[in-house]
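Pasting a structure below so you can have a look.
Note that one protein chain of the assembly has been removed; the remaining protein chains are unaltered in position.
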Amino acid sequence: MMKVVRGFYSVAHAVKTCRPNVISAYPITPQTEIVENLAAMYANGELENCVYITAESEFSAASILVGASATGARTFTATCSQGLILMSEVLINAAGMRLPIVLVNTNRALSAPLSIWNDHQDSMFMRDAGIIQVYVENNQEAHDLIPQAYKIAENSKVLLPFMICMDGYKLTHAYEPVDLHSQEMIDEFLPPYEPVAKLSVDKPLTFGSYAPPHIYMEFRVALQNATERARKVMEDVFKEWAEFTGRDWKSHISVENVDDAELAVITLGSITSLVRDVVESLRREGKKVGLIKLRTFRPFPNDEIRKALKNVNKVIVLERAVSFGNEGQVAIEVKNALYGKSKEIYSFAIGLGGRDVPRELIVKIIDNVMQGKVKQGFHFEGVQEFKEVIP
Amino acid sequence: MRYFSSGHGACPGCGLPIAVKNVLQALDGKCFVVNSTGCLEIISSQYGKSAWGVPYIHSLFENAAPVAAGIEAALRALGRKDEGHVVVFAGDGATADIGFGCLSGVMDRNHDIIYICLDNEAYQNTGHQQSGLTPMGEATTTTPVGKLMPGKLGKKKDMVSIAVAHGIPYVATSSSAFPADIRRKVKRALEFEGTKYIQIHSPCVTGWGVDGKGGIIAAKLAVETGLYPLVEFEYGKLTRVRKIKDRKPVEEYLKIQRRFRHLFKHPMGKQIIEELQRIADENARKYGLDVEKK
Partner (left out) sequence: MIEITIGAISRPMEAKKNKTGDWGTEYPIVDVEKCSGCRSCEMFCPDLCVEVVKENKKKYAVFNYDYCKGCGVCAFVCPENAIRMEVKEIYKLEVE
């Protein structure tokens, strides 16, 4: 049913239809309204076989889900920024314990200085954890990704935590028309969670053993293998969803106008819509520009990127985070995927801390690269000139 | 026993397995165990060598309480509430220090779990560093005895009062030297719905500096000197204490353990022993431990 709703409502509605058993909540701007909406549904008795817990910290919220997931429950929480970093210890632990916890991360900048506004620094920090990461462009995509996330995470070949990244404020608080799922529809698409192993008195198992040097490494290789197997499982579920709903979000990446492109722009998250608009208008002017929308960041789609950029010589990476001491994480990973291929790669970190990215900035960036006015490598764009002083 | 096996790696005479097996016995093995990182976890849950015959989970150091809350919530949501009781085994460091905030949240929400703090009075697994429950005067590796310092100068955190202040239905202390007491208290705790906190004094032979049986001897003296009172609170009211017939002076407890022996030589030792005696006297007064002499 088509309705104009805010992003956070579309998330809560989707979670409800997935029939979660345990939801843990802790407030942090700008995800708070997601858990508030779920609380209202819970208070109205709209969540069957569900327990909603108001945790006293994100660390606790994530830990609650570890216990619940190990017992065989379908779980959900939402967080971002400082909260994500606080629960990082638990999420890394959950990945190693192969628990299919699904969470929505409403991308927000990291302190210090404090910022409640949007960029990707929080989720980029978690890229080493063994957690699946997919970025969405708009609220419909977020709404659609949630049942897919459970199906992928709970697949016995995967069994990993799944983090859906949606831009804070830009998507969470934006009003957009969303085709909301019905309960019947999701019941057909998403079966109940059947854990391969769970805490049970009938079959007592020891979860979370410690592993001495003679065996630890095999478990970490097994974790890597799981992230590798996730690639195909995700492709299959993305395809299944497209057939089921008629809404095709493509696969790990969405390749647009790249076939004959001389320059391709790689981007992720909500800014993709703006970049697509610029690319299409440049196309109308006869410029051969293409767009690659990066959806899956973990596992990183190395093959897909290489294949998409086979005949493209100039690559612009637009990213919303920096790995301080080096450069933007997306560019680092793209360059790694393209190792051995000679391409010109220009990366730009833009819009940190919710800094507005006007259309003109995107146009200027692409223009400067096309005209050779900027060197390859890493740049910040949209930054004021400044001098650092002691107060 | 079907719930916990021999072959674990605990030191000879360790108080932890004594406490654990008596708790599991009182629960008839109908339980889900959540264990924080620490000695118990390390000696009992090596990959492929688990000593546990009941469902068990170890997550991290500081989150045993919320993990237990999650299990309890999942059992409720999945209609499996009658399958078993959720019980936490956590050390004193995991309880009073690093896991304190999470434990407070769980007690505040009154999740239906039994939280057992196995109190061996330091971070023993990492080599005897002081924790919030280390008593005054103890020598640990981070509060060592030197020319200037006589061991730990701070107090032992009163976790019992803190637990009572959270308004949970049942709070008690027990000791590995009194296993029947442990079993009775666990069974009593099961009669309440909500968070039950039981702190069990558990000797550590290597940390306390005693031989195999010395831990049990010391733990008995801890109770008999009034330094570790065995008490029970139900809904905030003190309901039962283990009375002491002829309360012994704290010196008798301190002199048999390497961790306190320096107090008899160190220049600041005398005032610490006096302070510990004052604490024992205050416990006796507060909880009514002394049997009245006729």
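Think of it as A and B in the order they're written, each chain with its own count starting at 1.
As a working rule, a residue touches a chain if its C-beta (ideal position, glycine included) is under 8 Å from a C-beta of that chain, and two chains touch if they have at least 3 such contacts.
In this text, all values refer to a predicted model and were calculated from it rather than measured experimentally.
> Any idea which chains on screen the missing one touches?
Looking at the entire complex, the absent chain's contacts are A, B.
> Out of A:197, A:363 or A:383, which touches the unshown chain?
A:197
> Check the options B:216, B:244, B:273 or B:289 and report the residue that touches the missing chain.
B:216
> Out of A:208, A:299 or A:382, which residue would touch the omitted chain in the full complex?
If we include the chain that is not displayed, A:208 is the one touching it.
> What chain A residues would touch the chain not displayed?
That gives, for chain A, the contact residues 96-99, 159, 196-197, 204-209, 211, 215, 218-219, 222.
> Please output the residues of chain B touching the missing chain, sorted low to high.
Here the touching residues of chain B are 1-2, 4-18, 21-22, 44-54, 179-180, 205, 211-213, 215-217.
Here is the rule we use: only the chains that are shown with their structure count from here on.
> Measure off the straight-line distance from the CA centroid of chain A to the CA centroid of chain B, and report it in whole Å.
One centre to the other, that is 43 Å.
> Show which residues of chain B lie in contact with chain A when the two form their complex.
For chain B paired with chain A, touching residues are 29-32, 34, 41-42, 45-48, 50, 52-60, 62-63, 66-80, 83-84, 101-102, 104-106, 108-109.
> Please name which positions on chain A make contact with chain B in the complex.
21-22, 24, 49-51, 53-57, 59-61, 63-73, 75, 89-90, 93, 97, 199-201, 203-212, 215
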